[in-house]
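Note that one protein chain of the assembly has been removed; the remaining protein chains are unaltered in position.
Right after this comes subunit A.
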Amino acid sequence: MNVTLILACLLASTFSKNKFGATQKINNICIKNKLTSPGVMDLPHQGYRATKPRARAAPSAGDSVLFDDTSSAAPGMNSQGFYTPAYNMAGPSNDMQGGPGVNNLFADPMASAAMMYGSSLANQGKDMVNKEINRFMSVNKLKYFFAVDTRYVLKKLMILMFPYTHQDWEVRYHRDTPLTPRQDVNAPDLYIPTMAFITYILLAGMALGIQKRFSPEVLGLCASTALVWIIIEVLVMLLSLYLLTVHSDLSTFDLIAYSGYKYVGMIFTVLCGLMFGSDGYYVALAWSSCALMFFIVRSLKMKILPSISSDSMGMGSNSKPQLRLYITVATAVFQPIIIYWLTSHLVR
């Protein structure tokens, strides 16, 4: 017991590079242990499609929509905006509640100290991981794409399968920031593509199992093939957008979202192929290809092609709108090709 405590102290001292040290982390832990929340906000990664996306009440406007955790009372442990209030609370209230409060949990003060050190270690590890991840991609921007609710998902799936009656394709803005998917059905999200990707892999496994061609390696191969095609498509799109100096606000995550929407069509196609045989497969392939092409062209047209009203650069060459149109059409035409490529071997 003492050896583990000493080891924990050594590890904590080596990990804490900042000036704050272990003591303030312990204060932080004490406060957090006081306010243990029953339902911590966890990201919707748990199950595929069976979990209800967070159906929150209508939030107040502004960007507190993303970071407000309305399902728990405690400061959210995942969101970084809440870190400083926890630090501020640690100072004044720790003197009153630190000593006698924690000792009530364990009769043995060594065990409680060890528990504090252990949880401070875990917290420091989590901080390091968060810091490293934030170096590569902005977690806040990623949260925007997962701010969905049930109504949005249902409407978006309907639009993906039948986009011909949807009127307004503009992505609405609110004071220069795009609205979250909860409030705007045209906004791209990453929840549907992620869940559709996972569902596609499982469905591929099931389809192969029905035909007695299943083995666990095939599942991994299918998953990595689909992932590689997404990466290739996103890279080609980024390269073409860069070469043609298209100043659009399409970020990498937007492109990932738009290229991930084809998995919904793929799932539909494979299901029809399994249920109705080869004819059903081709009919469903044609239907989802047309719907997806229409969807992609209408969605990307707003962002890539120059709007007619505001023409700040009057000296654009004549080939520009044509090339941008080519990009949009090429992206759209690529979708049915890849749908066919990735699903034809599942349905014989």
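As a convention for this text, contacts are C-beta pairs under 8 Å (C-beta built on N, C-alpha and C of every residue); 3 or more make two chains touch, one makes a residue touch a chain; residues count from 1.
One rule holds in what follows: contacts and distances are computed from a predicted model.
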| item | value |
| --- | --- |
| Chain not displayed: protein name in its UniProt record ("Immediate early response 3-interacting protein 1", "Protein transport protein Sec24-like CEF", "Exostosin glycosyltransferase 1" or "Oncostatin M") | "Immediate early response 3-interacting protein 1" |
| Touch with the omitted chain, as defined above, among A:158, A:221, A:302 or A:333 | A:221 |
| Absent-chain contact - pick from A:110, A:154, A:210 or A:231 | A:231 |
| Which residue of A:110, A:243 or A:275 touches the chain not shown here | A:243 |
| Residues from subunit A at the interface with the omitted partner, ascending | 221, 224-225, 227-229, 231-232, 242-245, 313, 315-317, 320, 323 |
